[in-house]
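Structure below; questions to follow.
A protein chain is absent from this complex, but the other protein chains hold their places.
The block that comes next holds chain A.
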Amino acid sequence: MDQINPELESINSLQITTKINNEKALKKMPSRTAQIRLMSSHEEVYEPCDDSFALVDALLADCNNLLKHCPTLCMEIGCGSGYVITSLALMLGQEGLAVNYIATDINPLAIRVTRETMDAHGVDAELIITDIASGLEKRLAGSVDVIVVNPPYVPTPEDEVGVGGITASWAGGENGRSVIDRILPVADRLLSEKGWLYMVTLIANNPSEICLYMREKGYASRIVIQRSTEEESLHIIKFWRDLDIEGDNEKASADKSAPGRLMEYVLTQLPPFTFWRCSDRDNK
């Protein structure tokens, strides 16, 4: 019982040295993600979880592209604890306010927690309590360069959607698509010409159908991160406008017989679950 397992001991000392190295690294380089110990929380607000981490990891994986992208306006829909928007602000920086951040949530407590989390990290965003981006859609149309969303995606009975509080953080209705399907057209409206959307989806949400929907609106897509946990299989998908696709869609609508053909073309060229990666052009 008292015997020390030598393997365990070596693992422990290993952990200690990595910790020291991390601390050194932290001092040298400001952290690029929100730190859990600085996060504010509330029992009615979604705590950062695997999906939140996967989304931030996707942003980190795409960080160089994001920096080159020089976004002016970035937005998070459904910011919860503020983990994601805080990380994005840390990644892209805020010096001299070259970037303005906006975050919305339908849960007033989430907005309060986001404010506290951002303050603790010395970054800030314009926060608005609203349903998706209601009130912003008209004047902000075509102006947002980056939108990030970790939506309520869990399949639930439809009547659990929109009841508010913590339930709103996961309840997604049929196939978990109720809120997602309302977000997609709003994102399309808000995104600028060069705009990018990063969204968390679950296999049950039928991500390939989501990509086809966005494709009809002229967007290419790719999976930035695919991650399976014990409970769920997550994809973080990135969408961006692709002029070639828009051209195809226009041709298709000009030629009455074409829509069917176009769909067929998309499906044969880009079978579900592989086509996102095929469209990895321009390093996006």
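Just so it is clear, a contact is a pair of C-beta atoms (placed from the backbone, for glycine too) under 8 Å apart; a residue touches a chain by one contact, two chains touch by 3 or more; residues count from 1.
By definition in this document, contacts and distances are computed from a predicted model.
Visitor: Which of the following names does UniProt give to the chain that is not shown: "Ras-related protein Rab-2A", "Multifunctional methyltransferase subunit TRM112-like protein", "SUMO-activating enzyme subunit 1" or "RBR-type E3 ubiquitin transferase"?
Guide: "Multifunctional methyltransferase subunit TRM112-like protein"
Visitor: Which candidate, A:A34, A:I102 or A:C211, sits in contact with the chain we can't see?
Guide: Considering all chains, including the one not shown, the answer is A:I102.
Visitor: If I consider the whole complex, including the chain that's not displayed, which of A:C74, A:L88 or A:I111 touches that chain?
Guide: A:I111
Visitor: Hey, which of A:L38, A:I128, A:V154 or A:I203 is the one touching the hidden chain?
Guide: With A:L38, A:I128, A:V154 or A:I203 as choices, the missing chain is touched by A:I128.
Visitor: What residue numbers in chain A mark contact with the hidden partner chain?
Guide: Its contact residues with the unshown chain are 72, 95-100, 102, 106, 108, 111-112, 115, 126-131, 134-140, 143.
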